[in-house]
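With one protein chain withheld, the remaining protein chains of the complex are depicted in position.
And now, chain A:
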Amino acid sequence: MLAILDYKAGNQTSVQRALNKLGIPNVITSSPDVLANATGIIFPGVGAAGQAMDELTSGGLDELLKDLVAQKKPLLGICVGCQILLDYSEENDTKALSVIPGECRLFNPSWVDYEGTPIRVPHMGWNQIELKQDCILFKDIDPNAYFYFVHSYYPAPEEKFIIGETTYGRPFCSLHGREGLWAVQFHPEKSGTPGLKLLSNFYEYCKEASDA
């Protein structure tokens, strides 16, 4: 069973619909026991980093998440859930979870895209991932596949944690973490077949990790 972390800043229901489509057992929860017993955790998120951190800390979920990561519980952060795994976000000047070293920065609208015009902020739409490290989440996914992004801030983790990059004006990190702890800036739950495959790969990893 995958646990989808329930806090007000999340888009839990979109993630749940995708998991339901895949036939993956899941529950939306903020219960420490349920989270601790889940085979893996999905940490979703939309909206602003400051608000997301406020919701997490007010419910004590920040410490719980850190504990679970320390216990090697598999975790997948999505969008804002990916950003606030870092130390800090420029959005709302937010001190974040410090699970992965790095920070989250605002796109610079003076960056120029491939058409020679300034990039638009937010980065909204379909873009590709260039893997810098092998990643089991991308097993059997076309390297040219597109994923859906919508964000104004981008993760900038310490280099060794960068797994995949996407180009928007310049390359930025769109997938970071390490084995068992992944953070994706895009929305796999809204990225069609490749996104569903990524979620399915995460679940397969979680099952194997819990059997091991």
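Following the convention adopted for this analysis, contacts are C-beta pairs under 8 Å (C-beta built on N, C-alpha and C of every residue); 3 or more make two chains touch, one makes a residue touch a chain; residues count from 1.
Simple rule for what comes next: contacts and distances are computed from a predicted model.
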Chain not present in the shown complex, as UniProt names it (candidates "Imidazole glycerol phosphate synthase subunit HisF", "FAD-linked oxidase C-terminal domain-containing protein", "Cytochrome c assembly protein" or "Branched-chain amino acids ABC transporter, permease protein"): "Imidazole glycerol phosphate synthase subunit HisF"
Contact with the hidden chain (one of A:K73, A:R105, A:H176 or A:K190): A:K190
Residue among A:M1, A:I28, A:L131 or A:V150 that touches the chain left out of view: A:V150
Interface with the undisplayed chain - residues on chain A: 13-14, 17-18, 20-21, 46-48, 109, 113-114, 117-118, 120-128, 142, 144-146, 148-152, 167-168, 187, 189-196
